[in-house]
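Every protein chain but one is kept in place in this view of the complex.
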């Protein structure tokens, strides 16, 4: 048995002018990412705004991904609001042939670790599809490492975890506590900044928001790491920091990534959640800076949006940018 | 124009053996609370587990409350997951004749205050029914006092706020900042421990989980406060602390209140979310202690569940209990 | 036995041009506050910057307070950095005739409640002077209510508590848990915003930073509350909010209160800790607004610093101010 591994990329949900899902663009963007060599897909996660879609919309988003995946494995979010609905969604995912479902800790209420463990045990006992435990404490109840370890050792249906805690100490302890006793448990990092160090310490892979915008970059880091080319992996990792920081710092996640999508040629539409006028301006500004970095990095599809002669992201000297970009180009085009 | 005022009581959602909503018990419990003189009803809030119900179930819960309210005003939770669904629910509530809807800050994602303000402004502009802004930062994004003040001064549709922050300083500042410029803005406290002090400083009313279990007690405090009988109000407030602490400290809110419901004679069923075995035991233990306090306080419907000769809540001497209860009895039966 | 009660006012430490303690101004400000009828004094607390003084300086500050107290009781901060030094300071305070010492939870390290309890038990066993347990969780380790209760019931030397947690629920629970079993335990509130509600629920008194700037106002609230004139107490409380908010919101506590001192006629000197240039400007601006409120409130000593014809604090209309101030004047001058 080999653990779940590789990079599973989530998607922005594109909307049309009436805030309905733009099915064509969604379909096209899945194909596009597949064409860039991503390992698999990760719909209905946090970046996919699962929480803001209706139950039927989540099914629609997933169905399209399945149809366009070209056989690549799918890890599908199934964090529905109660046990019965989670299990219903698990069945739907199983029927569509997904590889596994990803389930966050419960959100809204603050629950005890005891009952969170009971929750996952009940799901593991009844689910017709493999489960990945998704830890994202900034949005939902944390699942602690001791709970995760007991679940990993007791429940065959639970085949891995995805960690978006931004906490390298926790991630490392997860590897240390579980891998020795269950080597086929897939341990994925869910935070771009920790991609390289996580792979270095033994992670099996990742799910990364940036993967939807620059799949070429995240796949490059993954491939170099797997090949043991740590110097290369590290160099590209530092480049990824600039892109990621810009997108993740934009107001109201995932709006920064929506801007990135558009720069790569997709009509992402307006957010389903209102932004203030100031925030629209901030995102426009951020998009302009992102366009320049992408353009110089050789992403020609983004070049049209770069309106500056000498692209200068805030706080970075033009000379630095040129050097950075040249380095990225060399890495990426080889 | 007079502000929204009085005590609006939420409900536990009772389930049957298959975790479906037990409509008959829900219907009966609404009538029962109405018969105990509550000002109005507050379905689909945090205690009502709105987040764990399906969209259709939330409509069902509300419809039953409307049918059994006997004309008492209804403040209905409408914190749906996106703007369009919130507005759809607002229309539903308006059509049923509710007094207003209560809307939390968005949950799951962490959003900026700017966009939270934009969110409420859009709702206020489009809603066919009055809106109460519900601040519950432990579960959902906080709405700060400056944002709330601007909304209160600019949006006629926003007619009040409900505060469950447990923060008396914030509540007092809300009164201080808004009441002078918009006296008809209803300011409700949403935390039992602060009921008496909030009314003392000028609150218009409250929504209180305990109101579903001991409506007699919370209405007593409200009436005494409104009559200026502060010594009486304060004495009963300290008694309420014991009941509330027991219920709110039980694992996995609102399970402690579910136990309270059962003691008052309702079949609340099992929670829709699994608890650990240890937690079931803890809640049984808590229920036994609660039964004794209720029994001695003269709630004869709870007396049958009191299995002890000398009810002794943890850390309280029997003699103390007797004295406490006698005092409560005197207050409540007069 | 009656509990410790009344308002104990702390002091700003005035510095000269070389950042040494300005003994004359300190002496004069103690006399001045005594002349305004404060119950007692509270040197070497958080406002008194105990943590930034040397050991010998703390002794000097206290000695001057003792000499100028005119027989009023003194509650002296003694939160020295280890047990032996705390006890040494306790002896010093006892020898000077202080009423009691106030000791915070340990700061810097995060300690367990078990060892914090052991710490206070050791101090209680060895101290030659009564102890007040000072809870200020924003700066030092919290002392939880169960620990405080056990200390209160077991240790005669521990005669009270001062609570600066800003948490009314906690304060109320402290009253509820301890007063019934040890009525002579003095329970003081340490946060201005909660003065009126705390007294209403049964507090014995307070220590308040504002007491150093507007002793007239805080003593007014205390007297009205003790006389049962709750409407008066509440009205003045809302006025105090404006003064306090201005001072406590200034950058780098206690610098806002230092500005207040100066407005009442004392040379407070520059802070012992550097501020940025922007912060000096912010404090100047805040001082100007404070001067106007104080001037209009009839504090003629502050009138000279009011440079505006129509003092208008931010966000408050001139007409409102006039009304507010007239009300305060009436209250304060009667």
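Letters A, B and C name the chains as they come in the text, with residue numbers starting at 1 for each one.
Please note the rule applied: a residue touches a chain if its C-beta (ideal position, glycine included) is under 8 Å from a C-beta of that chain, and two chains touch if they have at least 3 such contacts.
It should be emphasised that the depicted structure is a prediction, and the values quoted were computed from it without experimental measurement.
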{"item": "Chains in view that touch the one left out, judged over the entire complex", "value": "A, C"}
{"item": "Touching residue (missing chain; options A:57, A:84 or A:193)", "value": "A:193"}
{"item": "Touching residues on subunit C - with respect to the absent chain", "value": "19, 46, 51-55, 81-85, 106-112, 114-115, 117-119, 121-122, 138-140, 251-253, 272-276, 278-279"}
{"item": "Positions on subunit A where the hidden chain makes contact", "value": "166-169, 172-173, 176, 180, 191, 193-194, 196-197, 200-202, 230, 234, 238, 241, 320"}
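What we mean here is this: only the chains that are shown with their structure count from here on.
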{"item": "Touch-based graph of the chains, sorted into line, ring, star, complete or other", "value": "line"}
{"item": "Distance-maximising chain from subunit A - centres being C-alpha averages", "value": "C"}
{"item": "Averaged-CA centre spacing for the pair subunit B and subunit A, given as whole angstrom", "value": "38"}
{"item": "Junction residues of subunit A - those touching two or more other chains", "value": "none"}
